[in-house]
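Complex shown without one protein chain; remaining protein chains in place.
The block that comes next holds chain A.
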């Protein structure tokens, strides 16, 4: 009997041991609901990269990774439930892919000592690491996106857009309102006229907004949309024959499924980005070989190279590189969330590293520091080619208006620090 118990205990320990040693990366995904079309490719890219690391490299630093997927349906309450139910599993970093969930998680992760990475979304002023110790939004944030769009217009108009009319068509939510302050500040600097056109959730009916655009004939339209709002806006723009090359979306309005329903008429539409597009990168060959061809892909394997798949894969790569940095810093392969936070704060991404990872020129080079959790805010521009059904980069990753954005980040983070009695500074 004793022998039997001992055998069972050893077996149980052996079964439990690898699970304890895993590096746990939760994926708060949404594969259902109104935003599933965007959530699925992102979640697939995120999952496939970690599967690649396990299959090709045996994990990170010799420790296998474990993905904990939890369905949020892009619902803030469900997102918080997912966080609460997975944080005890040794979660190293959360990437909720939702600004609403992010806002709810900021105080929670800070109290629990778990890092939160909100790449291109979330609370923009979290770039100030002296206030938001556990929140990171490198390499770019919403305000960089707004500034990147204006910089592109400046560049393509000989450096002068004074007197030009710009309309912002935005999702009438906290997310959609994010760029307004930045665009208003930039308006003071560059002298353009700004018209604000909110679109209520979900955004299926936008006739009023586009009739107003037809009446007022702005020179450019900038869009801050998500979900069905994107497809309808691009269709309505083509209906009123608004020139697509003068229509720029944020990176959440610039995926294949946003433009495909409008067909050929979407040709020339543009979107800002903080990572490259297409599947012409060696890392995708590895994903095909080690993940898709072996039947271990999260999806059907047909999303590789799509904008949001690439973004999910990029997010996973940044998490994995931060984990590697943490392992090197602390001299242990089995890192804790606190060590992961240190790794994220010391993360260095340069072109040599990106090339070695099979992603040459896939994203900008940047360093993270205690003071700057947002990176340099470099932004590029992509354009849709309807005939070939491909997005392509039409500019390099370029600097945004650090002066304006820096001041806004300082102001907003200072008010957050005051509201929450946070003493700003690097510890």
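Operating definition for what follows: contacts are C-beta pairs under 8 Å (C-beta built on N, C-alpha and C of every residue); 3 or more make two chains touch, one makes a residue touch a chain; residues count from 1.
In this section, contacts and distances are computed from a predicted model.
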item	value
Protein name (UniProt record) of the chain left out of view, among "Aminomethyltransferase", "ABC-2 family transporter protein", "Cytochrome bc1 complex cytochrome c subunit" or "LIV-I protein H"	"LIV-I protein H"
Among A:239, A:367 or A:392, the residue in touch with the chain that has been omitted	A:239
Contact partner of the left-out chain, one of A:33, A:278 or A:406	A:33
Omitted-chain contact residue, chosen from A:56, A:207 or A:289	A:207
Contact residue for the chain not shown (choose from A:197, A:291 or A:349)	A:197
Residues of chain A (touch criterion as defined above) contacting the omitted chain	31-34, 36-37, 40, 172, 196-205, 207-209, 211, 214-215, 227-228, 231-232, 235, 238-241, 257, 260-261, 263, 265, 295, 300
